[in-house]
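Take a look at chain A:
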Amino acid sequence: MAKILAAVLLFCCAAPARALRAVSLLPSYTEIIFELGAGGDLVGVSNFCNWPAEAAKLERTGDYLRPNIEKVYALQPDVVFTGAWAGESVAKQLSALGVKVVSLPEEKSVADILNTVRLIAAALGRKKEGEALARKLAALAPKPPAGEPVKLYIEVDAGGWTTGGLSFISDAARLAGGRNVFGGEKRGFFQASWEETLLLDPEAALLFGVSEKDFLARPMAGTLAAAREGRVITALDRDAFTRPGPRLFGEIARLRSLLHGKN
Partner candidate 1 sequence: MPALKVSGLTFSYGAAPLIDGLSFELRPGDFMCVLGPNGCGKSTLLRLLTGWQHAASGSVRLGGEEVAAMQPARLARLAAYVASETATPYDFSVRDTVLLGRTARAGLWRGYSAADGEAADLALRETGIAGLAGRSINTLSTGERQLAFIAQALAQEARLLLLDEPTSHLDLKYKAEIMGLLARLAGRGLAVAAVLHEPGLARLGCNKALLLRRAGGYAFGPASELVTAAALATVYGLPSDSPLLP
Partner candidate 2 sequence: MGKISLLLGALAAACLFSLAAGPAGLAPDIIWNLRLPRTLAALAVGAGLGLAGAMFQGVLKNPLADPYILGTSAGATAAAVLCFLAGVERSSPVFFLAVFAGAFGATFLSYWLARLAGRLSDAALVLAGVAVSAFLSALVMLALTAARERSFSLFYFVLGGLYSAEPGVLAASALIIAVCGGLALARWRALDAMALGAEGAYHLGVRPERERALFFVFASAATSAAVALGGTIGFVGLMTPHIVRLLTGPSARTLLPAAALGGAALLTAADAAGRTLFSPAEIPAGVVMALAGAPFFMWLLWRSARGRA
């Protein structure tokens, strides 16, 4: 009898804690959750969550601007991670339905991303893993390399779409040893005039929405220092760099080596 009791007790303790059911409404949160080793907790992700490959097999809850509230509710999550993109009404509606919502603030700097990592980890009961991941990522991009930063033009989307200083992308460039030529602008995402870009004469161009050929075909593109020195970079992964997630840090390291050689 005691043996059976012991076996039952052992079984209960050895069984994993009831698996947490989490829904992530933004691709960057999905990536962080997987990096925390908590991918198994996820029961629903947004339509745009495409990394890692396992995320593609999860239930889709709609796009991140207008998630399907009913679908989210039907998945019976214990916690839903949402952010500034989805708007307040999503959080309000889900809370009203009794679902626990963790609303993460918009990341305006790289440090904010590490903060997001910790917040997500805490909500999933994995504080230790959160700290470890934050430390690991920070180590990939601790501080800008020594020397003069390279004047960098970042085009996130074709047609002159770039970011000002209030963006983690601008901050990421700084950590990679670059200086966003529009970093002085107190704004996030905006469309910059080509003439202004020419005047600022960036030494390197980081392009995501347009090919090098088309970029150089723009009027007077040849006069840019970036063009003359052949520093038109299209090699970075767009999703990795433009999402405030764990892959950004690896891309920062790649950008650093592209801008400053093997430092």
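To be clear about the criterion, contacts are C-beta pairs under 8 Å (C-beta built on N, C-alpha and C of every residue); 3 or more make two chains touch, one makes a residue touch a chain; residues count from 1.
On how the list was made: all candidates are chains of the complex that A comes from, given by their letters.
None of the values given here were measured: they were computed from a predicted structure.
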Touch-positive candidate for chain A in this complex, from 1 or 2: 2
Candidate 2 partner contacts - residues on chain A that touch it in the complex: 47-48, 50, 63, 157-161, 182, 185, 187, 189-199, 209, 211, 214, 217-220, 223
